[in-house]
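Input: one structure, supplied below.
Of the protein chains in this complex, one is absent; all others appear in place.
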Amino acid sequence: MEALTNLLLGFSVALTPGNLFWCFVGVFLGTVVGILPGLGPAATIAMLLPLTFKMDHTAAIIMLAGIYYGSKYGGSTTSILLNVPGESASVVTCLDGYQMARQGRAGPALGISAIASFVAGTVGVIGLMLIAPPVARFALRFGPPEYFALMVLGLTMVVFLAGRSMIKGLLAMLVGLWLAGVGTDLFTAESRFTFGHMELLDGIDFVVVSIGIFAVAEVMVNMESRGGTELFKVPRGIRNLMPTLKDLKDCRFAFLNGSVIGFLIGVLPGAGSTIASFLSYGAEKAFSRYPEKFGTGVIEGVAAPEGANNSETGGALVPLLTLGIPGSNATAILLAALILWGIKPGPLLIQDHPALFWGLVSSMYVGNVMLLVLNLPLVPLFAQILRVPYFILYPGILGISVVGVYSVSNSLFDVWMLGLFGILGYAMRKLDFPAAPLVLGMVLGDGMERALRQSLMMSQGHLSVIVTRPLSATMICLALAILIMPLVNKVRSFRLKAVEQDV
Amino acid sequence: MKRSWYCLLLITSGLVLSGTGDFAHAAAFEPTKPIEAVVHTGPGGGSDIFARAIAELMQKEKTISQRMQVVNKSGGGSAVAMSYLAEKKGDTHTIGFFTGVWVTNPLTTAAAKVMISDLTPIVRLVLEPAVFAVKADSPYKTMKDFIETAKKNPNQLKQSGGSVTGRDNLVRLVIEKATGAKWVFVSFPSGGERIANLLGGHVDAMVIEPQEAGEHIKAGNMRVIAALTDKRLPSFPNVPTLKEQGIDVPVIPQARGVLAPPGVPKEVVQYWEGVFDRFAKSAGWRQYLEQNQFEDGYLKGPALNKFFDELAVQMREVLKEAGAKVVR
Partner (left out) sequence: MGEKKELLSGICLGAFGAYVSIEALNLPYVSEFGPGPGFFPLWIGIGLTLLSLLLILANFFALTPDESRERQSRLSIGRALVGWSGLILAIGLLQWLGFGLSLALLTLFLILVLERRPLWTALSVAIGLALGFHVIFVLALGLSLPSGPWGF
């Protein structure tokens, strides 16, 4: 089997002491970067680029890739412990992960996150290895109408995130969509809702909004009452700090779900790991036996999105390595690095540089194992953070929030926005508005609007293009089905109530 | 009393003389701390890669004594980067890497208040050529084929590109004006998406840089049907230019170069000119130009200023024709 020989070649490259060392450096750095809110893998890879010029290219790409997928492991740590999304893809993890921490189950949450990341990450690499070329060709069939349909499908996830009041969920989503529109319009170069501030010309950074609405608001809610010394109960004993066998069993579907959805979304250039995590969460909730429990600390609600954002990295490398098309910021820098070293990614990369490609793929297997070994033992350690008394933790969280936001573009304006979104998030909490739909709207708003306008540009104004193409039509039907579902359920429950009353 | 006055006089005249002595040998500028190189894209963007490559080359060849650090100031096209540089008035350790966007952006965006004439030009380094590419299995073998089809079916053909004020669209507009053909322009923010849409058949053509196109052509996915330059490109000797194919339009250059904040002393400008003079002759730079298929566009001094002025005039005209809002 060709794949096997290639893999052997790959491992012979990946398992050399030098490459192993750089792999470790990469995944370690990646984990650290992921844990820190705000600082993302893209910026880190860019910062380290000059150091790689003297290195052997294979070692260098192994390290940089390690940072990339390693960061997805760390992102869940602060999400679970502090309700601070470490990375945009970890926002969904905050929903159930933080609730689990409040119930004393921070350990299992962190643990399942690492395990899900490992499983899905490995599946992603397998996908990259086995089915990269055909999947890449399939991804090319996604044009603007398909992207629009995908974004609409993503937005229907609000149905799963809205909690009790759909109206409030929709309102939050609309605000998120509006926030996404602030900035410069791509097509006409007109500026929208920038209030004359030049800093807003590029739009509002997602990190600022998510850290403000989640972290700062959370701190404010907790400031309402004078705290005791301990934040949450942290159970003692290793057994309580790890996911149980039952947990693992419950998450079987979540592992699968996260891996598949993450990988497929990753292959599409432009669709990011955030969308993957939302879709995976929604799918998990849709097929769960107890959907109403999601949002209160359900372990699958952590496993699914965390898995998704890891297998997405494997998927994102597919268009990069097979077509030379980067799918996201971080992969764009990896592309740039390859170009700078004189290696041209593209359809011929696998042929021209087999040692590099297969070495990289093999190193990703190794990297995922390293990350699991690195992260699991750290779980009890991280869980101890929750023992820190309130009054030390809260200024600390605020400090981390400011650092995280400032590190994005060194802009004080962003930090002011953090304060603004902090109080907005607090108001939302007080008025019972769910935060997740707002984030969802913000993440998808840009992409959706762009895809719609691109589609209309292509079809000269005919909306029908979205339903006449098979792929997009399928997704739109699915979206409609999801939207109608809660209504059907309501009707059904009315009917049941009516029947009960009759009897 | 008289003696102390005399001493004072001696001392002050001594100081003054030594001062003028210093003025006579104006100290040549040498950087004493790391240089900040401002780019208007985020990490991984075109300018970012360009600046990093130059920083690396300069480090290797020891053209400058200090480290060059790339600072990303993305936002509003080039607005944030330009205004950052304008604020650093007189700063001797900051430079900026400009592209054509730095000239056009202030023309269309009201909030971009800093114009390129406000900054201190140092040198233009390269001209990035572009080619017109279609999918390999499309029926268009020459530019003429494409134009003919576009003329017969107005607004049916599609081209993917970047912002509507970017070069991709401006090329389309000048060709449309010269030939009467009309086709649709679809904006995609990232280069990857533009290529993906072409390869996926969702658009029919795109304007692309030769080094990007090269890989896809080798793999048999793309075909180049016109070189958007004055002369044929060395990497595509069989591809005729627009002019050769009978389409006489001005070449819209994508220039890249270096400039400095306003109010920078003459010695600093001279220093940088010297650095880039040496740099442009170095073997590493020549190799870089070849690898990336850039055209050597070395230009400095008054010729550079003239280039900026002419470019601004040309851009204003083209943009107005395009119906884009020109605010300056």
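Labels A and B are assigned to the chains in the order they are written; within every chain, residues are numbered from 1.
To be clear about the criterion, a contact is a pair of C-beta atoms (placed from the backbone, for glycine too) under 8 Å apart; a residue touches a chain by one contact, two chains touch by 3 or more.
Computed from a predicted model, the values in this text were never measured in an experiment.
Participant: Sort through A:G18, A:P134, A:P377 or A:P395 and give me the one touching the missing partner chain.
Facilitator: Only one of A:G18, A:P134, A:P377 or A:P395 touches the chain omitted from view, namely A:P395.
Participant: Considering the complete complex, identify which of A:A3, A:A355 or A:L412 is in touch with the unshown chain.
Facilitator: Answering carefully, the residue with contact to the hidden chain is A:L412.
Participant: Can you tell me which of A:A3, A:M223 or A:V488 touches the chain that was removed from the display?
Facilitator: A:M223
Participant: Which parts of subunit A are in contact with the chain that was left out?
Facilitator: Touch with the absent chain occurs at residues 36, 39, 47, 164-165, 167-168, 170-171, 174-175, 177-178, 181, 185, 187-188, 190, 192-193, 216, 219-221, 223-227, 390-392, 394-396, 398-399, 402-403, 406-407, 410, 412, 415-416, 418-419, 422-423, 426, 430-433, 445, 449, 452-453, 456-457, 460-461.
To be clear about the criterion, only the chains that are shown with their structure count from here on.
Participant: I'd like the Å distance between the centres of subunit A and subunit B, where a centre is the mean of that chain's Cα atoms.
Facilitator: One centre to the other, that is 34 Å.
Participant: Can you tell me which positions in subunit B touch subunit A when the two form their complex?
Facilitator: 42-45, 48-49, 52-53, 55-56, 59, 72-77, 79-80, 83, 108-112, 155-156, 158, 163-165, 184-193, 195-197, 199-203, 211-212, 214-216, 218-221, 291, 324-325
Participant: Quick check: in the complex, which residue numbers of subunit A touch subunit B?
Facilitator: 42-43, 45-46, 49-50, 53, 139-144, 184, 186-191, 194, 196, 198-199, 201-202, 269-270, 319, 323-327, 329, 332-333, 335-336, 339-340, 342, 344-348, 409, 450, 454, 457-458, 460
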